[in-house]
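The complex is shown incomplete by one protein chain, all other protein chains being positioned as in the whole.
Let's turn to subunit A:
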Amino acid sequence: MALDVGCFLLALLCSASCEVITSLDQTCIEEEANRTYNCENLGLREIPDTLSNATEILDFSFNFLPTIQNGTFSRLINLTFLDLTRCQINLIHEDTFESHRQLSTLVLTGNPLIFMAETALNGPKTLKHLFLIQTGISNLQFIPADNLENLESLYLGSNQISSIKFPKDFPTQNLKVLDFQNNAIHYLSREDLNSVESTDLSLNFNGNDIKGIEPGAFSSRVFQSLNFGGTSNLSVIFNGLQNSTTQSLWLGAFEDTSNQDISSAMLKGLCDMSVGSLNLQKNHFSDFTASTFQCLTRLWELDLTATHLKELPSSIEHMNLLKRLVLSGNKFDELCQINATNFSSLTHLYIKGNQKKLHLGAACLEKLKNLQKLDLSHDDIEDPDCCNPQLKGLIHLQSLNLSYNAPLGLQSQAFRECPRLEILDLAFTHLHVDASRSPFQDLHFLRVLNLSHCALDTSNRHLLAGLADLQYLDFSGNRFPGRTIPKTNLLQTVGSVEILILSSCDLLSIEPHAFHSLGNISHIDLSHNSLTHDSINSLSHLKEIYLNLAANNIGIIPAHLLPVLSQQSTINLSQNPLDCTCSNVRFLTWYKENLQKLESLEGTVCANPPALRGVELSAVQLSCGMTVLGIFFLIVFLFLFTILLIFAAQYILRWKYQHI
């Protein structure tokens, strides 16, 4: 009977423990104590009790709330941001948010809403951002207008809306962003636009193929931005926006939409509008001459990304107001083909991802005296003698991007023409520098230098000479002879550096004093190398820095190196083959006492012994050597053993004497 009951209880216990395990999976992640919670994708049907009453930001997306009403969220009165994306919500009953005075952002994206009560959005003092993307709305009357006076952004993308005419009682004066992407809006009438009473609005019609605009619909209106992306016939837009003003006009096309060519005649419509920035990406020009630019003269920004251009016309008039020009993704053979002289006021020029090999030529940008930023990345540029002839005249250039190009040969003072350079990006562009040359000499203002994966000759100790003010140096992906950084190295000339990245340099070791001259350093990244604990010696003079030693070959860290680690402010030791045996116990104790200094605790796991592989270091409990209790028991045992020996000896002697 007792055995039966015992078996029964055991069975109950087994089934009970299965339940406990599954419910543990369902706790929300507390991203900020008592304030921010993430309950995404937990199959929840109600707000869990584990959430604090003081919760302000809640991501409750991908759960299950078919109906929401005034009891659903009532406990969380401090909510400012609530995300209910894809919660299968059908019905939003009255006063659901009645007690949520502070609610500012409400996301209802992806819910199949069939009903919103008149007072569904009542309660918040200033509801500012409302997301109703993909909620099946076909008529704007579905949205209750009550309490929306402070609404600034309304997102209505991916619905079945055909008319943007707001009901009379809908407050639109404070709207700043109105997003109608991917609806079925084909016609915009004057009545439609008049129902939206705000000024400086950002209006997005991307993915609606607008086929008609009533004349005068946009007349005298002022917008922050207008987006008509994916419109097949742009002449409708150019005619329909007569007499309007907008800071930004986005008329780009896409790979998966078909659109008619733009003709110079169409662009004449711009003379009747006031536009600051125009984007025509991926469109095709039927004719492209100087007259194409006739009505583009008042733009300050023109984006002609991927418009199939091979060259720009040679004498375009009056484009001297243009400040920013984007010519990325086109098919230029030579930089001179852009005829930069037409755009004398340019401050920003982007030619990224040219679809052919771009030849820099000589002095092609000479007239651009005001140029501050130049992007020539991903252009397959190859030049054995860079970069003074090519960059002639760019005296005010502050930022230069030549990354992801083909090999460049850099001479001494390679950037003499751009003495005011502050940011230089050469990542993933192999650089050929002759022995002992200093290509960056005299770049007194350079703050940021990216030399990642440039296949540099690191034995050239003068490589980085002349960089008096450098703050950030990315030197990752460059190899050092013998896989070690020697005591005298090229980093000695950049003593001002604060952030140094030496990851993926295939390093085995770093000699002591290698970083001796880095007096200003605050951040060193040595991740993804093959360093062992020896290299930590080279950091002994550094204090309060961020040190990343992730993904190296560190197993044991001996006790004499622990003070070096204690001196720093943040350390990352994740992805190392750390030893969790008694030979590393001093480090393991230090680790648990210094958790606040350590980054990526979940990734810092044991590799050794096999029984502890994958276990987080912070969870490891080791007892090594003799504890006090062990010593006590040993003494007691030895004492008892001694007494036993004495008795045994007495007994044997007595037995012997008895038998004499």
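Here is the rule we use: a residue touches a chain if its C-beta (ideal position, glycine included) is under 8 Å from a C-beta of that chain, and two chains touch if they have at least 3 such contacts; residues count from 1.
Going forward, contacts and distances are computed from a predicted model.
Enquirer: Determine which name in "Lymphocyte antigen 86", "Beta-adaptin-like protein", "AP-2 complex subunit alpha" or "Glycosyltransferase" the UniProt entry assigns to the undisplayed chain of the complex.
Expert: "Lymphocyte antigen 86"
Enquirer: From the listed residues A:N122, A:S158 or A:S509, report the one that touches the chain absent from this view.
Expert: Once the missing chain is taken into account, the touching residue is A:S158.
Enquirer: Which residue, A:L188, A:A306 or A:L549, contacts the hidden chain when the whole complex is considered?
Expert: A:A306
Enquirer: Who touches the missing chain here, A:H100, A:K165, A:R221 or A:K282?
Expert: With A:H100, A:K165, A:R221 or A:K282 as choices, the missing chain is touched by A:K282.
Enquirer: Which residue numbers on subunit A touch the omitted chain?
Expert: 4, 7-8, 10-12, 14-15, 18, 21-22, 25, 41, 61, 85-86, 107, 109-110, 131, 133-134, 155, 157-158, 181-182, 206-207, 229-230, 252, 254-257, 281-282, 305-306, 326, 328-329, 350, 352-353
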